[in-house]
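The complex appears here minus one protein chain, its other protein chains still in place.
This part shows chain A:
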Amino acid sequence: MVPSNNQHTDPKQKAHSIIDSLPGNSLLTKTGYITVGTGLVALTISKELYVFNEETVVLLAFIGLIIPLYRVLRKPFNEWFEEQQKRVNSVLDQAQEDHKTAVKDRINNIGQVGDIVDITKALFEMSKETAKLDAEAFELKQKATVAAEIKAVLDSWVRYEASLREREQKDLANYVIERVMTQLRDEKTQQEILNQSIQDVERIVNSKTA
């Protein structure tokens, strides 16, 4: 409402704006255009190039719809477009930011592993040492196993020897006892022993009596 009031209050400015909206640079060419335009319209109507009929009403209704529609929809459309533009821009900016962050992260990651060569060398040394220690441990383990084996073999040998000796002694004792028993069972020996005993007794008695 405010612009229309302004237009009413300043008809001179309004007239100027209408004149300015016409094509041409000077007032003369503008007048020329108006004259030619009016003439052409008159000619097309008089020569029946354009015929006023019911289609003209349709044309008027069409224009009557299109112009207000354009005026009403222009602002919401522009707002909607700006919103969309903002959305697209924000998506693009966000993508750019994300990309930047990703690149920075990557750079940082790479920076952190900048002394990777030294670390690798140290790791290699450490692994070498570990391998060496492993080998030594294995060697010692093998030695311990061999010693245990030898000990077991020797122990069994000793046990065998001991049992063997024990059996031999037992056999010898048995043999001696057997032998003595055999001799004792022999009558001749028994007689000898008896004689010997009698002699011993007589000698003892004699010595006592003497």
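One rule holds for everything that comes next: a contact is a pair of C-beta atoms (placed from the backbone, for glycine too) under 8 Å apart; a residue touches a chain by one contact, two chains touch by 3 or more; residues count from 1.
As a convention for this text, contacts and distances are computed from a predicted model.
K.L.:
Between "Glutaredoxin-related protein 5, mitochondrial", "UBC core domain-containing protein", "tRNA-splicing endonuclease subunit Sen2" or "ATP synthase subunit a", choose the name on the UniProt record of the chain that's been left out.
P.N.:
Choosing among "Glutaredoxin-related protein 5, mitochondrial", "UBC core domain-containing protein", "tRNA-splicing endonuclease subunit Sen2" or "ATP synthase subunit a", the correct UniProt name is "ATP synthase subunit a".
K.L.:
Just name the one of A:T56, A:T145, A:N174 or A:Q199 that touches the chain not displayed here.
P.N.:
A:T56
K.L.:
From the list A:G24, A:G39 or A:G64, which touches the chain that is not on show?
P.N.:
Residue touching the absent chain, from the options given: A:G64.
K.L.:
Given the contact definition stated above, which residue among A:N89, A:Q169 or A:Q196 touches the chain not shown here?
P.N.:
If we include the chain that is not displayed, A:N89 is the one touching it.
K.L.:
Considering the entire assembly, which residues of chain A contact the chain that has been omitted?
P.N.:
Residues 53-62, 64-65, 69, 77, 81, 84-85, 88-89, 92 of chain A touch the chain that is not shown.
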